[in-house]
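Right, I'll just put the structure down here and ask away after.
Left out: one protein chain. Kept in place: all the others.
Up next is chain A:
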């Protein structure tokens, strides 16, 4: 973890409360673990209530300290969630790209956040377990291929789903939620959107960087988000584009966004 902040003149630093929501076992804790410790555990203990972790994210103009509330995913813990997303400025709603029901649950969470959380909360929709699909198998080796694949999938809007199916049949791709479906939803709701793999690290840092970028300055000064929905939306769209193009290409994105977490 490079401490770029210390090298330069001290940048303004502010902390952002971020909450992770999503169905059980979609990899919320693993995403956090990857982001905070750049580590991955195959058998992570289920989160009881919520876990709290922090990590800094350095942007060109400022440093964001994420206070991450990683919540339990089991359905019955849902009634505890308001306790955790209270005052959150950002939320990561996670689903599992191999499990369609988890996207449904994610949509419920988005709806809940949009109505109940602080106004102007930055929400990122994250499809995790990309490593189980063809797009995210092995980053280094298949980066180009993955890029091509995802590109072509994006290009051929009409045939996107079919193509997924074909891939499924041919290669045993476990993907059950098409990128297109999730992107469409994210755009509709003005969410940031990423597909990640906590296991390989694909796109994980990007998610947090994009969130850091999307947090409006104004809300940072007050320390609390004070409703800047417009910035969120435009950023959301842009980042969604990025995510599409950069699937499986983590380094490029990281360099561009300049996050030195």
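Rule of thumb we're sticking to: a contact is a pair of C-beta atoms (placed from the backbone, for glycine too) under 8 Å apart; a residue touches a chain by one contact, two chains touch by 3 or more; residues count from 1.
In the analysis below, contacts and distances are computed from a predicted model.
For the chain that does not appear here, its UniProt entry gives the protein name "Rab-GAP TBC domain-containing protein", which is one of "Protein inturned", "Translation initiation factor eIF2B subunit beta", "Mitochondrial import inner membrane translocase subunit" or "Rab-GAP TBC domain-containing protein". Within the complete assembly, A:49 is the residue of A:12, A:49 or A:119 that touches the hidden chain. Among A:11, A:62 or A:108, the one in contact with the hidden chain is A:108. Those residues of chain A that touch the chain absent from the view are 15, 24-25, 42-50, 52, 54, 67, 69, 72, 74-80, 82-84, 86-87, 108, 111-112, 115-116.
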